[in-house]
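Below is one structure; the comments refer to it alone.
Of the protein chains in this complex, one is absent; all others appear in place.
Per-chain residue numbering starts at 1, and chain names A, B and C are given in the order in which the chains are listed.
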């Protein structure tokens, strides 16, 4: 299978879908000649022209609102929000409008749209350009929240997201754009709402998203050498969350650690832990369930501080070891 | 002690503080002659005049942004957002600006402001005027989130909130405005970050906020007759959360139920459960920790559907009984 | 600093000749009068039902603003797209919505347009391209931009109309939407119903410069500023605006001066305006005015006018009966319709 980057995987999903379905168009800031702040749509303007690679003024609220409006009347917009932090300018349109239209109107409308947005720190972009806000989105009924960690997942999940009849928030990670992975040439889709066991293991279940998946896998490799077998689950879709896969795993391992870059307090790890706490897996727990997450601070600019703000491999390793050594 | 309503308690906290501190002013839509959509500031215009009861155009984003700007240069604004649903229009100003200014600028600025906002369903106001969005706010470092359930708490917490040097989201509940309770004439404050044990009991800990507190207390009375002793904890401040009080209680009761009106998925109950899961109280649990929360749907208009969307006394009672009867 | 641009007004003199200029025949005027009466009765009935405890929630009644709804509605094609906000009953009636299903929605019944999920603030008839009322002031504006964009991309002939109040124009989304619409020449008609107040806030206390419509200038958008209680003038202006929009010349903005009689919503104590002010506006009542005009012009008799008004009331009463006899939504379906 050819190796392509995460950014290329996203671009190829968009391009293929735009070739297949003329209702699909890309909508956002600097997505044309510039190719988007991270070059994800680079080159698409040449193929699809300015009407389908529709560049907008700086108006995030109207971008999301207009995407919803277009979706209500038969289009399938892919809106790009340049940094996830800016979805905060469009929360009204996302939460009060896109997410609720169908329900408020008694099931008669639908809003098939995707909002792509890069999250995460690690690029020195400081407090207003580095947030991981997926935990806000999972609290909103009516939308789906997707969050791929590999090129393969990115492509398959984006195809599903574009074809989904609901508003889908598709969260990318800046540090992943240049990472490579195998992606088949043939079309494939990954259904939304299905977690992926990225590594099997019997000693502890780690649920992680985004950039934390590969970090955890590295640590898992290392610990594997010592005979500590870490099962790594990437939920891929955070809403709806595939609780069953996690339950199954925890029943096997008896231990759960949830890792995310997003701030700890109020983060989605709480959702996972609460789901397990009231699930049949609870009885199988051999240790307290724990969270390892971003500190409860805005992301600092300085490189060392930025590094310290979110879980790194060392932190992950230490946390896993601590849990493994607990017995209760 | 005199009995006053929750709305009156809020009004009296604002008025007293405005008399005491000329930097304090009220800022928002229809807060003057109209007295706000729920009459909370009714009459204040006569005492304080239009400069300190500053009515704004419909511009929620600028309301929050301007409050933050005024706070940065020495004022102490109390912004009123007419319905909590509309804070979604001002998330940028709240999250990217007010919450982060201090940190981004290396601790040199501070933003002493309060944003008051009524949450909750039960008034037939449908999907866009009935949300309980506190769970979004607790994920934002740099702000505090306060959520009183009685007139007494409302007054004491609002005084603390106004005097706090940080941005405080002060969440009120529409159905509570007319409820009465004892409030002393003398000044008192309730520190932020301290939970209140509203009822003691040894069989189960219930953590609930807002309108769910009184509902739980009613159920607790009823079960008390049967000898089931429910301990009811109102966190009062959701961020920072007083985990210690909950830990202490769960160590005693061995059972935990968290109740909120907000949608279940991604709701703050997850935070409580995750905090307990990794606390020393975990070892004392005699039953799985559970959540009882609003359904994962927008709030419907029809009265029966609206009723069914969020936990009612029957649901609370059934849930407590179920947990009490579990042994594991 | 405030410059009030000239408000367009007309008088009832020469009503017949104005009708002719506008190619309006008698039946059309009678029909419009009937629709205005229906709206008025719908709103009065809504108020009464609320007082009688038959509905909960809140509602925003448009009595006094009927000429805008009807003058606009009469110029639209049935498949034109439509979006409005909380004070939306009138527009839907004028766009030929089924008052039974509207009333059923208002009363939260399963036969309502939104199966009781939406209520007064969220009536929609998606199949008829009525994309719904919005409870968020300004919430429909960017949706309209999206609809306009879709129509343009799909090379469709329809237009989209979005109606909003004088309060909505101070929301940021108004600005973003106006800019996008003008920039891209979208087929959107922006209709601002300036009823003088946003809740208790008089438009002069909220808006840096009046009339509101002159803001369209800043986007290079065509605009009109008219007396919204003058049915023929509303019709004339909207017809021209609709034609302009439909011919692909980009969006048009129309501001209509009008007034609401009822309080803003049920929580209104009406302390911010005087009885005198309300009475003054009542003297400019759009229904009385058109009724007098068509009677004076000999189009119908006073008796027939009274009959039409009574028929309107009867239709509304029938709608209430329909709604009252309709089932409540099944509580077991409460979790439906969240996802497609």
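We take it that a residue touches a chain if its C-beta (ideal position, glycine included) is under 8 Å from a C-beta of that chain, and two chains touch if they have at least 3 such contacts.
Since we're looking at a predicted model, the values are computed, not measured.
Looking at the complex as a whole, the chain kept out of the display touches A, B, C. Taking the complete complex into account, B:96 is the one of B:5, B:41 or B:96 that touches the chain left out. Residue in contact with the omitted chain (choice from C:75, C:207 or C:237): C:207.
Annotation: of C:174, C:190, C:225 or C:337, C:174 touches the absent chain (contact as defined above). In the full complex, subunit C touches the omitted chain through residues 1-3, 170-176, 178-179, 182-183, 205-209, 214-215, 217-221, 250.
Take subunit A: the residues that touch the chain left off the picture are 29-30, 32-35, 37-39, 55-62, 85-86, 89, 123-129, 295-298, 300-305, 308-309.
Panel shows subunit B; residues 25, 51, 54, 56-57, 59, 61-62, 64-75, 77, 92-93, 96-97, 101-112, 141-142, 144, 165-166 of it touch the chain omitted from the view.
Everything below uses one rule, namely that only the chains that are shown with their structure count from here on.
Distance from the centre of subunit B peaks at C, each centre being the average of the chain's Cα atoms.
Central chain (C-alpha centroid nearest the global protein C-alpha centroid): B. Each chain gets a centre from the mean of its Cα atoms; for subunit B and subunit C, those two points are 37 Å apart.
Distance between chain centres (mean CA atoms), subunit A to subunit B: 30 Å. If you average the Cα atoms of subunit A and of subunit C, the two centres end up 42 Å apart.
Looking at subunit C, one finds that residues 114, 116-118, 122, 134-136, 139, 172, 338 touch two or more other chains. Counting partners per residue, subunit B has 85-86, 89, 126-128, 296-298, 300 as the residues that reach two or more other chains.
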